[in-house]
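With one protein chain held back, the other chains of the complex are shown just where they sit.
And now, subunit A:
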Amino acid sequence: MTVDGWFYVGLVVGLASTIICVVAAVTRKKPNDITLVSLAGVELFILVYAGASLVRLATGEHLAGAGWEFWGYMFTAAALPVAGFYWAMMERTFWSNYVMGAVGVTVVVMMARMAQIWYGLSPAVQHLQPGIGQ
């Protein structure tokens, strides 16, 4: 897998959100502006990444893997912060910060898969994942 700037930015935004939410949860804080904004930051990043990916594909770049798999990941990654927000807000205890913290790290994993689909898997790891993302 080739890592690019998008992945690194996603890594920073996602992990920052997870760390902020987990720290808030450990200190028994209820979801507040800071944790909610960190979640919104993850959502904003995914939307920008989706828009930029459309532009890149429209200007001649090609996906190494299947397009619908890539956009399936994109759609799910965009839905996760929203789902996490609703699921957390139904119960406003410090546990909700753990729930929101799970979103950022999950989005990072999905960013890694999207990078694999975009650039293709290196032969070294291809045998680990037969049947997905050729």
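Rule of thumb we're sticking to: contacts are C-beta pairs under 8 Å (C-beta built on N, C-alpha and C of every residue); 3 or more make two chains touch, one makes a residue touch a chain; residues count from 1.
Here is the rule we use: contacts and distances are computed from a predicted model.
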Complex member absent from the view - protein name from UniProt, among "Permease IIC component", "Fumarate reductase/succinate dehydrogenase flavoprotein subunit", "Integral membrane protein" or "Cytochrome c oxidase subunit 1": "Integral membrane protein"
Absent-chain contact - pick from A:L36, A:A50 or A:A112: A:L36
Touch list for subunit A against the chain that is not drawn: 30-33, 36, 66, 69, 72, 76, 83-84, 87-89, 91-93, 95-96, 98-99, 102, 106, 128-132
